[in-house]
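Quick one: this structure, given as structure tokens, is what I'll be asking you about.
Yeah, one chain of the complex is gone here, protein chain that is, but the others are all in their spots.
Then we have chain A:
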Amino acid sequence: MRSSLLRFEGTNSRSSMNSKASLCFKRLASFKLPNRPPFHEVFPQKTLVNRILFELDSKLTFPKLYPVYESIYNNLGHSDRENALPKSFTASDVMIMKKVLEKLRHRTKSTNRNFIALENELLEKAAEMGDNDAIGLLAYSVLKNPQKNSAEDVAHAKSLIKQLYQMNHSLTLKLTGDFAWRSDDFTNAESYYKRFLEFENDTFRAGEVYGQLGILYLRKPDLKEAERCFLSSISLAPRENVVKSYYHLAQLYMESYPLKARSLMESAAAEGFKESFQLLGFLEMNYFQNYAKSQQWFKLGMELFEVDCYIGYFDSCVKMQKWHLAKKCLETMHLLVQKNTAQYPAYETFLKSREDKIEALKLHSTNPHIEVSKYATQMRGSPATKRNTWGL
């Protein structure tokens, strides 16, 4: 890992912050990435990048950015080589380049460590060029892991944040809110987020902040306010950024608007939000009575070893009278619980509550292969341990 030392030599005034700020990043440790694939092989297609640039409302184009990306990518890990940024490039352009990579990461739901390094490099460059967003992000990355940074770095990061905060720099307000959130200081987090919204309330970032505020209101609980925040969140930010807002809003609507809840939950599931699979499965099975569809959702959850999804899948199989599938599901659950005893209480409850169905299963199968009582006696002697958990 690479750590950066921030050196901010700017003045306290707002104007001088942008123009005169200069940062010096000393790479304490650098490493060479062995076997880094050629850039043209890993960088996404022009269409996708152009679409992201359009969404970011950038004047930059793919042909203009590609050589810059390539140059920085090829120089990664070579602290001695100077990356050639065109003279026309401003700090905000570099930040746009960073945001493109970030969006690609969200959209493709995959991380490439070379691209992460490229993102970091761009962030540092933008900070060096005096971009306040970049400075704020870097300063907070230092504060996130103070033990991995020197006391001097931490103190310097703090002073930078203080200056940005005094300038009412919106991203810093958001990051301060996030920091308070991580420290379980929800009252302060709320006030920072509200302050952020005073300066910026119609951007992607505001959408994210509304999402966080919504969760805060859920905790209180002030559900009407939470609903309002989630609605603002999903109207402002793209789905991949605020998937939790979709999920929580779906939960809020579960009792009054199941149809809306399903649609919102499907949006969350489309982004791969794993908690949504079982809820969608149960909603389709128990409310909308669409067993085939519920099975598909449960299958997705089962791939992530969600025990509730196994239970739902078993139920839907029984309802559809697909006995062989139900039997197979029961056997798989049996094996899973053997490997992970933490799930045993849920499994036991399942066995007790589905006794009649399991009996019915025996009638439809010559070798049901279920030794429930035997298994239960075995398990009572061996309580769940931490080492046995799946760690999902």
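Simple rule for what comes next: a contact is a pair of C-beta atoms (placed from the backbone, for glycine too) under 8 Å apart; a residue touches a chain by one contact, two chains touch by 3 or more; residues count from 1.
Here is the rule we go by: contacts and distances are computed from a predicted model.
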item	value
Name per UniProt, for the chain absent here [options: "tRNA (adenine(58)-N(1))-methyltransferase catalytic subunit TRMT61A", "DDB1- and CUL4-associated factor 13", "KLTH0D12144p" or "RNA-splicing ligase RtcB homolog"]	"KLTH0D12144p"
Given A:F288, A:F305 or A:W323, the one touching the chain that is not displayed	A:F288
Chain not shown: contacting residue from A:S233, A:Q251, A:S267 or A:Q295	A:Q251
Candidate in contact with the missing chain, chosen from A:H78, A:K194, A:R219 or A:K339	A:R219
Among A:D93, A:D133, A:E208 or A:D315, the residue in touch with the chain that has been omitted	A:D315
Positions on chain A contacted by the hidden chain, ascending	215, 218-219, 221-224, 227, 248, 251-259, 275, 278-279, 282-283, 285-289, 308, 311-312, 315, 346, 349-350, 353
